[in-house]
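For this depiction, one protein chain was excluded, whereas all remaining protein chains were kept in their positions.
== chain A ==
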Amino acid sequence: MRVVLAEDLFLLRDGLVRLLRAHDFEIVAAVESGPELARALAESEPDVAVVDVRLPPTHTDEGLQCALEARRRRPGLPVLVLSQHVEQLYARELLADGSGAVGYLLKDRVFDAEQFVDAVRRVAGGGTAMDPQVIQQLLTRRSGDDRPLARLTPREREVLELMAQGRSNAAIAGRLVVTERAIAKHTANIFAKLGLEVSDDDNRRVLAVLAYLDQGR
């Protein structure tokens, strides 16, 4: 799998390159600034781009803007954005075009190499990987003033949280150490309580969840 990597801190870039190589990814470009990233994304056709939000020369959200721009030119280009902090605002912008294949994770997640690599693979495969922190913010925000969420059982909330992060039923089952059938039952209940259409597609599932959480603002 071919990866374009953008990260301005040498130590982190170096570590990410080594981590991804160790998991059999091919690094086609590892760049350190916005313009270099734009060039790399235009020239090589990566399977996935792993991008830091804050990049030189502006040291603002140059990385995010580059990624969004690249996705405008090549819709559905898988992009995983890493950041020192996560903001719903940015998550929304990434999810806005509705074509999936996006991820938005806290940089800390690379501490758990397996989970991180899993997220990269999921995004490259057209799925989503939203940081648990973003999802938690969304859930706590909406739970205060919304009936349907309050009707969920604690287990269902757990499942919803993992689902909104972009995990498949199989992954959720593995995570919660239950059978896949139990998860399927939970998800059906959740969809019914939230009034969402049932779908087999992982990616649409997340978008539906996020759209629900997003509504009424």
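Here is the rule we go by: a contact is a pair of C-beta atoms (placed from the backbone, for glycine too) under 8 Å apart; a residue touches a chain by one contact, two chains touch by 3 or more; residues count from 1.
As a convention for this text, contacts and distances are computed from a predicted model.
**Q** Between "histidine kinase", "L-serine dehydratase", "Carbohydrate ABC transporter substrate-binding protein" or "Peptide/nickel transport system permease protein", which matches the UniProt record of the unshown chain?
**A** "histidine kinase"
**Q** Give the residue, chosen from A:Thr140, A:Thr153, A:Thr179 or A:Ser199, that touches the chain omitted from the document.
**A** In the complete complex, the chain left out is touched by residue A:Thr140.
**Q** Would you indicate which residue among A:Val53, A:Val102, A:Ile135 or A:Ala171 is in contact with the undisplayed chain?
**A** Reading the full complex, the residue touching the unseen chain is A:Val53.
**Q** Please identify which residue in A:Glu69, A:Glu87, A:Asp118 or A:Glu158 touches the non-displayed chain.
**A** Within the whole complex, the residue contacting the unshown chain is A:Glu87.
**Q** So which bits of chain A touch the chain we can't see?
**A** 53-54, 59-61, 84-85, 87-89, 108, 111, 137, 140-141, 144-145, 216-217
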